[in-house]
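Heads up, one of the protein chains got dropped from this complex, but the rest are sitting where they should.
And then chain A:
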Amino acid sequence: MVEGAGRAKAWICGVLLAVCSMQSAFAEASRPDRAGFAASLCGDGAAQSKALDEFVRLSGEAAIDDLAVAGDLLRGMLERRFLCLGDATLLLDKAGASEGRDVASGTVHTAAGGRSPVLGLRQRALVETASGIAALVAGETVELRSKGLAAVERRMAGVPEAVLVRAHKTESDAGLKAAIGVAAQGAALSSTDPARRLAAIGAVADTPSGAAFSRLSALKTDQAYRADAEFRAALDAGVARVERAIWIGNGLAVLYNGLSFASILFMAAAGLAIIFGLMGVINLAQGEFIMVGAYAAYGVQEVFRRFAPGFLDLYLLAAIPVAFLAAALVGIVIEALILRHLYRRPLMSLLATWAVSLFLINLVRVVFGSQNLQFAMPSYVSGGMPLYADFIVTWNRLFAIAFATATLVLTLLILKRTPLGLDIRAVTQNRDMAACLGIRTRRVDRLAFGFGSGLAGLAGVALCPIYSVNPGMGTTFIVDSFMVVVLGGVGTVIGTLVAALGIGGANVLIEPLYGAVAAKVIVLAGIILFLQRRPEGLFAVRRRR
């Protein structure tokens, strides 16, 4: 097998060799002697350094296959698979193997009597860099090449620009290509050629990020900054541009986080607002319905893991209806067993739902334990897309926002376009009149309670890629979602939406300035003040009670 692979590699090398020799006569002329290179690696420190320096200097122009072979040698050296045996050099398949191939002839030799060349500190660094260069340019997999880039970046000063330019040109993987571009820019920034440096400053400022900022501001200590007016002007302009872009990018990120927080709040509060508008019951267990939704998502994940591991990525989508139904079912059961008896005593229903929440939290704690649940993150909710400066559109938050938007549309459709929605609005506006007209208000109550609970369950699915899931998770959101209901007004979905956006936005806007606690204090004070003007909330439904 190994023999076969070796032969195949040799064949590929041969083909590459032919291609390269056709391409460039220059490469032909400057081709280092492989056997000589290997031999000098067996020499003393000075000989090793000379050979390695030479290799690094020429690596920008060297043929691919030469780099590949040299890369093999150097990696072998670092892994102690490279042996010197008199004049010959051997490369073993693995450290400590009894025989290996002769580097010059390719024949198999016994390793007996061979020694690994000793590397000094400087030589080891050189070998690492050289091996990195070889891997970066000639590595066969993306992983090898990105390891090579990491090695090269550690000692950027000694690496010729041509290496990075070349690697950037030939790289096929987009992410790695960008990384190489950044590294090349960095190298250009410390170039000795002023024109190149100016161009590099412009290029770095074109792709602003926190890293670009620190890289540019580091240049202010460069002596050229004091000596060269043109350089100074270019650098100052570049830094200013990057700063502005970072500021905008951070602003966008804050808004984005606020939007995703508001989305979760909206989903938690929409059900609350509908239920409150309809029955005057504040459901203190709404947070626990969120938890039920999240745990249902976990259950779906476990089922997928057991029965359809190939489709594990889809569990989050499959969990959407399951979580809705699970939370709705719990809600309907609670309504039928408990709340039905308490509609005329709203304050007692407050205590009853608190008892339910206490019960659910502890039930889940006993059954599942109180640790955070581990979720497998499907590909569509992990990672993100860099949009501008340091602002990354993360998929998990986008998922929550899209989810909330879909929920909003669905809720509005159900309330405005279905018979159940008509009933709910009628009972909300005037319960007695609706009952007189033959609407079965008790049934409407039950269905609406189930619907509202189901919405909380959906919130649970939306937040499990973002927040940690544990029995006490509901309490984190519950006070905020109450405030959303109070601010938005009773029984209006639009009011809930506006209030969720307002409270979510205010929280994340104030947070970076004064801290999370101050944000909550200010938001609460703002709500109390707002209620002075409009005790009914932003959008109150006209109704009789």
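FYI, a residue touches a chain if its C-beta (ideal position, glycine included) is under 8 Å from a C-beta of that chain, and two chains touch if they have at least 3 such contacts; residues count from 1.
We take it that contacts and distances are computed from a predicted model.
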Complex member absent from the view - protein name from UniProt, among "Urea ABC transporter permease subunit UrtC", "Heme exporter protein C", "Polyamine aminopropyltransferase" or "Ion-translocating oxidoreductase complex subunit E": "Urea ABC transporter permease subunit UrtC"
Looking beyond the chains shown, say which of A:Ala195, A:Leu347 or A:Cys436 touches the absent one. A:Leu347
Sole residue of A:Phe37, A:Phe231, A:Phe399 or A:Phe482 that reaches the chain not shown, by the stated touch rule: A:Phe482
Among A:Ala95, A:Ala218, A:Ala233 or A:Ala355, which residue is in touch with the absent chain? A:Ala355
Please output the residues of chain A touching the missing chain, sorted low to high. 276, 280-282, 284, 338, 341-342, 344-352, 354-356, 358-359, 361-363, 366, 475, 479, 482-483, 485-486, 516-517, 520-521, 524, 527-529, 531-533, 535
